[in-house]
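For this view, one protein chain was removed and the others were kept in their places.
Note that the chains are named A and B in the order they appear, and that numbering of residues resets to 1 at the start of each chain.
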Amino acid sequence: MPGSTKRVRRRTGGRRGKTAAIIAVAATGALVMTSCGSSGGSSTSSGAGPSGSSAKAEFNAGNKGIVNESDHAGGTVTYQLSSTPDSMDPGNTYYAFMWDFSRLYTRALTTFQPAPGQDGLKLVPDLASGLGAPSDGGRTWTYHIRPDLKYSDGTPITTADVKYAVERSNFAPEALSNGPTYFHQYLQDNTPAYQGPYKDKTGGLNSIETPDATTIVFHLNQPFADFDYLVSSPETAPVPQAKDNGSDYVKNVVASGSYMFASYQDGVGASLVKNPNWNPASDPIRKQYPDRINVQFNIAQTTVDNNLIAGNATMDLAGAGMAAATQATVLGNPQQKAHVDDAVSGALAYVAMSTNVAPLDNVHCRQAVEYAIDKQSVQTATGGPIRGEIASTILPTSVSGYTPYNAYPTTDNKGANSPDGLQKAKDQLAQCGHPDGFSTNLSARSDRPNEVAIAQAVQASLKQVGINVNIQQYPSGKYFTDNAGAPAFVHANDLGLMMMAWAPDWPTGYGFLEQILDGNAIKASGNSNLSELNDPNVNQMLAAAISNTDNAARTAAWGDIDKAAMQQAPLVPLLYRLDPLYRPDAATNVFVTPAYGMYDYLLVGTK
Amino acid sequence: MGAYVIRRTLAAILLLFVVSAITFAIFFLVPRLAGESSSQLAAQYVGRDPSPEALAAVKKNLGFDQPLYTQYWQFIHGIFAGRTFHYGPDASHCAVPCFGYSFKTHLPVWPQITQRLPVTLSLAFGAAVIWVFTGVTIGVISALKRGSIFDRLSMGIALAGVSLPIFFTALVSLSLFSYKWAIFPNLHYVPLTQDPVAWAKNLVLPWVTLAFLYSALYARLTRAGMLETMAEDYIRTARAKGLNERVVVVRHGLRAALTPIVTIFGLDLGLLLGGAVLTETAFSLPGVGQYAVQAINENDLPKIMAVTTLAAFFIVIANLLVDILYVVLDPRVRYS
Partner (left out) sequence: MSFLEVDDLHVTFSTEDGVVRAVDGLSFGLEQGRTLGIVGESGSGKSVTSLAVMGLHRSARVNINGRILLDGQELVGASPEAVRRLRGRRMAMIFQDPLTSLHPFYTVGRQIDEAYKVHHPKAGRHEARTRTVEMLRRVGIPQPDRRANDYPHQFSGGMRQRAMIAMALVNDPDLLIADEPTTALDVTVQAQILDLIRDLQQEFGSAVMIITHDLGVVAELADDVLVMYAGKSAETGPAESVFNRPQHPYTWGLLSSVPRMDRERQERLVPITGQPPSLIRVPEGCPFHPRCPYAKLNGTRSFDEVPKLRETGEPGHLVACHLEAEVRARVFREEVRPRL
């Protein structure tokens, strides 16, 4: 199916779909703002800022409230990044931090409310004047954009530009190949298949209608209740066709947000200044606090960290945590630790269990593993509580629909290293006909030391109940195409257990669960449903929920699906990943948004 | 001498072709010999998980389905005549000199390199000025005051300078002068044309760090060279003429001692211009070296190849200049 290639990224990565890439490439990166020329006293919270309570600057303050809330304007904010983004073109990026950051210069139809805590998961209209109006049982979605919107060059923004933006980003992989292609997947295609705006210059995608300049209608090929989330992607940010030159558009992105590009240098960085044609009246969430926003790429991660600590920079753009060396020093120093927010990244680390590899094809054998794994040792192996919270559910805490429960509790989560865990695991082994245990293989990505360390902890736990695990390491580049993500390979090589990390493309139960639990999502290569769980009940629940446009009911359904799936024990949730982020003194309006699992960049300013 | 220069230049041009052919062979022939199919090869030129159409386009555009010499010819031809890749919006044109086209970023490589060249040039030349001046001065004084405290101290420091890896000295200088005392906070490259003061201020630390290593090297070289030349008969002649000591040291001693140093300097500079990989990485300078590292991390072969070719180019050119310079500097070579 289309877009499957992109999902590989999400799977391997840390956060949001792009995560794979994000984590892999930017594991070290972070975004930093430097405050240049901070002027006189800063004003106190004036209510102009984001909603939420102002917080005292202490450890994790940015997870709960807004630190240094201020409407002080002026100065320069500097973001630093240890790598380069896949692209700053809103239609060509799959990195969570770029989705967060791009909102400064582009406006998608919807976005997440800039607020700390669970409020940050709430969708609000952005370019659109309201959330989408579903019809036809969730198959048709209609949006109206706000009146009199202008680009930074003064030309008007129309819904035709939104349609064009979706077409170029989803149907032209030959030019823009980085972003996800959900629209390609869920929108009705033309017959014959639409070739994208670069090859097909005559028409467009028929399933997107723009009856007038402020209205846009999407026709889907199936009911899809999460569509408001889908259009929060920067792929719906308007792009004027006249200014689009494919892969080169990144050099002259036309802004619709409150900032616009003053300069962009490939591989080096960019500089943003206030967009004079942005109208505050049309935009309830954006401000123009700093005079200038600089972005610098390819700054060594330790340099980024140290610049944040020294007050030389403002934010680590990647938002994926500090370098190991800096993290250790910072956490050891109470004064510096007060500047750290341990952000929930949105990713879950888990062990997938193949339902097609004996003896794990027997649910009791899988449940024995659920009981036997000592999650505390796993947590220690991966860097301690600062890097991950022990998980019992498939949905991470930051995803809409998260419902706390534990289907396989053991004392202190110590699995076979606790007496009850040991006993329960042995009971299950007896039921599956292997009272003395069995042997199987556990795959892990060889170039991810962290994952290998977790695999070793898992191996040690399982040994307690007689399950002998051989760790098989494969390079991450082909993990999903050739190894763990290729069911035939899994069967042939007896990969009963597979290490996995997963983050959603959008923070709802569907965005998280569908690719890893739905039997319809199993693929011969590039598969994310490593367990090959194909439970009619789970499949049906997923389909029903995503068709349900009743938000409350739908959200409740995700927790139910989580529980239902865990009855089958397709995977052992290990850790909800955490990324310790550093928040410099000079940065204002700083808080973690659960939507992206890092600081919300929309309102960051400098004192 | 004119004939000599022409001969050397022709040889250098020939060498450039040989080097580019070898580079080309390493990137294209070796994987082929190792049994990679043209599709596998093409996969290395595009983004993660490429679509079959993307693979086919790369295969065609890079001529993987054609014999190697045709591919090489296309590559060379592209340098002088540009290339058009039928791919993406309309067709992507890779202007002269086309040193490759990155199918991962959909951008020609050459403009990216030229954009970064000023950074590397700024770093290399700035550091070179510092290290030549300090290295030679220290070397001369050490040689003249051989065995003195100055000599022993500076040679001790020079030994440290030669043996300490640059990423270590960079780390130390960064943590002291950028983080701790923030004399040079938040280093980032500012183009000379944009703000000369900021340009220099942001480069001081990288310059000094890089120059430390080379100063040490050049101090040792200069000292050894001076000790040798100052024992030469013509130095005694210079003194016998009644020249004052400064003239003897500089005009007669240093002039002779510097000749081999100039040779080494040319090669060092040529090497650096191909990318001061460690310094640029440590100080996050967006130069050619950092580009190379990035290209390697991203496994973007056209970029890697272009940088490799460029580095080879600089070394060959540096060699040529050194050869010519040597003729200018040493009349014995000129007239024999």
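The rule is short, and it goes like this: a contact is a pair of C-beta atoms (placed from the backbone, for glycine too) under 8 Å apart; a residue touches a chain by one contact, two chains touch by 3 or more.
Keep in mind that what you see is a predicted model, and the values were worked out from it rather than measured.
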**Report entry** Displayed partners of the chain not shown (whole complex)
**Finding:** B
Report summary line: Where subunit B meets the left-out chain, the residues are 232-234, 236-244, 247, 252, 255-256, 259, 329-332, 335-336
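What we mean here is this: only the chains that are shown with their structure count from here on.
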Query raised in the report: How many Å are there between the centre of subunit A and the centre of subunit B, using C-alpha atoms for each centre?
Result: 40
Query raised in the report: Quick one: in the complex, what on subunit A touches subunit B?
Result: 5-6, 8-9, 21, 25, 34, 78, 83-84, 87, 172-175, 177-178, 198, 245-248, 265-269, 296-300, 302-303, 306-307, 309-313, 481, 526
Query raised in the report: Which residues of subunit B touch subunit A in their complex?
Result: 46-51, 53-54, 57, 87-90, 92, 105-107, 112, 115-116, 171, 174-175, 178-180, 182, 185-189, 281-284, 286, 290-291, 294, 297
